[in-house]
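The other protein chains are all here in position, but one chain of the complex has been omitted.
As written, the chains take the letters A and B, and residue 1 is the first residue of each chain.
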Amino acid sequence: MNEVKPVRRRSGEGGKHGISEARKNDARTQSQYQPYKDAEWGFVNHWYPALFSEELKEEEVEGITICGIPIVLRRVDGKVYALKDQCIHRGVRLSSKPMCLTKNTISCWYHGFTFNLDDGDLSTIVGNPDDKLIGTTGITSYPVEEVGGMIFVFVREDDYPLEDVPPLSEDLPIRFPESSEEFPHPLWPASPSLLDDNAVCLGMHRTGEANWRIACENGFDNAHILVHKDNSIIHAKDWVLPLGIRPASDDCITTMEEEDKPKGLMQWLFTDRWEPILENKKVDLKVEGLNSRFYRTSVVLPGVLMVENWPEEHVVQLEWYVPITDDTYEYWEVLVKVCNTEEERKAFQYRFDVFYKPLCLEGFNDCDLYAREAMQDFYADGTGWDDEQLVDTDVSPITWRKVASRHNRGIAKPGRGVDGSVKASSIRMRRLAEGKKLGYFVEKIEE
Amino acid sequence: MNEVKPVRRRSGEGGKHGISEARKNDARTQSQYQPYKDAEWGFVNHWYPALFSEELKEEEVEGITICGIPIVLRRVDGKVYALKDQCIHRGVRLSSKPMCLTKNTISCWYHGFTFNLDDGDLSTIVGNPDDKLIGTTGITSYPVEEVGGMIFVFVREDDYPLEDVPPLSEDLPIRFPESSEEFPHPLWPASPSLLDDNAVCLGMHRTGEANWRIACENGFDNAHILVHKDNSIIHAKDWVLPLGIRPASDDCITTMEEEDKPKGLMQWLFTDRWEPILENKKVDLKVEGLNSRFYRTSVVLPGVLMVENWPEEHVVQLEWYVPITDDTYEYWEVLVKVCNTEEERKAFQYRFDVFYKPLCLEGFNDCDLYAREAMQDFYADGTGWDDEQLVDTDVSPITWRKVASRHNRGIAKPGRGVDGSVKASSIRMRRLAEGKKLGYFVEKIEE
Partner (left out) sequence: MNEVKPVRRRSGEGGKHGISEARKNDARTQSQYQPYKDAEWGFVNHWYPALFSEELKEEEVEGITICGIPIVLRRVDGKVYALKDQCIHRGVRLSSKPMCLTKNTISCWYHGFTFNLDDGDLSTIVGNPDDKLIGTTGITSYPVEEVGGMIFVFVREDDYPLEDVPPLSEDLPIRFPESSEEFPHPLWPASPSLLDDNAVCLGMHRTGEANWRIACENGFDNAHILVHKDNSIIHAKDWVLPLGIRPASDDCITTMEEEDKPKGLMQWLFTDRWEPILENKKVDLKVEGLNSRFYRTSVVLPGVLMVENWPEEHVVQLEWYVPITDDTYEYWEVLVKVCNTEEERKAFQYRFDVFYKPLCLEGFNDCDLYAREAMQDFYADGTGWDDEQLVDTDVSPITWRKVASRHNRGIAKPGRGVDGSVKASSIRMRRLAEGKKLGYFVEKIEE
């Protein structure tokens, strides 16, 4: 006989505060972005920024992690090469103790397995030059493009054909003035592109603790103005922000889905398709003397934000949220300006150092960093995507999720052989005890 | 052909040191407390202490975690409100950056979702006041009671009906003298209750690293005297402890299971139903001049210890082991005394500061803290409940487990959206690298 009896209790009728049917992302909507929900480790077979050019000098080697894939970069005679940073033999990362015996190879520091920089083929083994494995195998190579002071890597699956690699421009924001007719911008001049002649990119990147999707959605979210209301830049410029901005029309967003072009969405901000909210009686708030800065946000795969006319005319802010692991991302903030003379370049650099960087890239965007982190616990186990209750201002992330689901080139598999792929590993634990958090760069072995 | 052959080996006949059949908690007994074994994250739909009154001043907001549920508290016009600390929109904790625009609401700092303090209804969205989600959903509200300088919250499941919430007194220890007939105490005066007029509660709370059940069972365990033998309070008072106390009668414990009353157990300590052990020849120990302090321990759901006549006459020690996650608990130690004058209140506070706190709540009880922690590795994966070998002195925890299994109001589901619900998250990892352990309070965002 078992003494335990169930406790009687009245039913709570499901609770009055369950998930509301009035939310924007009902089951039907969610089914349209399942691939996005699956992309915990990112989308692969896309171009991602890896390093600023100045972070990889001639002959230098650097190891990073993107979408859980270990990548090693080396610059030789000015050209940058990228390979999978994992020896085929015993799996160590080549970049943790770089050994380059010739100009066109990188060797594993452990047993001397030597790979061609250009195609990743195993070309020899230092102490075992006649082994029959040589020539039969190798590591994946990644296409590299370097423009405007940034190194981009096409992060592909091992079996993604090189001949299918699209041009970098397909994974970058649309350009102006060539898109000015399709996406007019009467309130500001045509935005520069990092592909423009004499484009200069100034910026920074740092590691954030959140899933890359949460980070990305924050970037073009029109409804989070509140987070920025206390930022110094707002007050220094005497801007007066609305309480919010809500979609006033069904065509408030246009998706970009043409073949061979960037895939994403453009928001018709500062048109009558979006309405600023100036009053909320319930909380007794009223905005007077509205004085917003004009800007426009768009986002394209694999998660590239463009903020036109920001922070100033003739400058554009680009952002990437590069997946490192499933809960860390490398946050890139880059300002682009065309500088046709050395003088212009110097002036841009000066303004970057004294204004843009401290007040915008830090200051203003620091708030986004903690906002993303604040969401992470809710989404970390995957259930957040089902439980969130979105509203009409969330047309932006919902549209993005659908477009990204339709046009991504592949969903990354969980990372392997990189720090953070096995949670709470003893190595990770020891590093934490030493005060070192998980990061984007490979730690080099010190002897 | 597979070369691997099994190694021959004689059978070890099961090992002479398996689990003994002589143990008290055989399979039949264990089956009587399965719900308790399942309650890794605690029992819900119970009253728990949340904060001392002085920890939440007028207009202040504080976030805590109980049973894996995020809870935010705010005090307005003296009254304390408690809501689920998780925005329905993107899941951030409201308390991490409190934003209160009106007296009767709390707004999410991220997108301005605004909830009524009293019922949790979504009453508006700051920058989106006409959204159709408003009025259809909200967050769970938790009943609050404030007595004797302590704030109690009824931690309910989202669908637990408010009309079923029992009075706080059902989740507090029984009271005297009204229980003096049922549970006589000839050796000490009637114990005070925090519900008494002019009851003053002085105490502390801190986070312990162990499951709450392990912590709780330590509180009323009569057999762990050894741990306390070197405590200063014992020697300062010239107490001479027995080696142990063993049950001398079948009725050494009485369960409390009457409807509408606290559910738990009372131990008949310092009666002939329990026998002090004064000698153990095997280890050559003999106690002479026994001089114990009289006290009596009882425990009621959801895990509230009462130690009557401790540390002195007219004072009672209460303890709670409030589940935070499955392996952390908030340890509450509270001394209650009725102080009818300001002078008495000051004297109690003085004695608390110079004697009770350093020698009893710290000193003496610090040993319990490490004892609970020492058990955690054994119980952490759940198998400890099956492998432990209990003896007759363990009648106390066994009885408690059965009573708790019969009368708890619900078993908490694993926590969601709180620090520690996803183990080894990157945010947790970063905080560890910064030297911050997982805790009870939400860390506020610093700008």
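Here is the rule we use: contacts are C-beta pairs under 8 Å (C-beta built on N, C-alpha and C of every residue); 3 or more make two chains touch, one makes a residue touch a chain.
Just so it is clear, the structure is predicted and the values come from calculations on it, not from any experiment.
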Omitted-chain contact residue, chosen from B:Ala39, B:Val61, B:Cys87 or B:Ile245: B:Ile245
Residue, one of B:Lys132, B:Lys346, B:Lys413 or B:Lys436, that touches the chain absent here: B:Lys436
Absent-chain contact - pick from A:Leu117, A:Cys252, A:Val283 or A:Leu432: A:Leu432
Touching residues (missing chain, whole complex) on subunit A: 31-35, 45, 86, 88-93, 96-97, 99, 101-102, 105, 107, 109-112, 114, 120, 123-133, 136-140, 157-161, 163-164, 402, 405-410, 416-419, 421-427, 429-430, 432-435, 445, 447
Interface with the undisplayed chain - residues on subunit B: 2-5, 7, 9-24, 209-210, 221, 223-227, 230, 242-246, 277, 279-285, 325, 327-328, 366-367, 370-371, 373-381, 383-384, 387-393, 420, 423-424, 428, 431-432, 435-438
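Here, only the chains that are shown with their structure count from here on.
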Size of the rotation, in steps of 5 degrees, that lays the CA trace of subunit A over subunit B: 120
Whole-Å separation of chain centres (CA-atom averages), subunit A against subunit B: 43
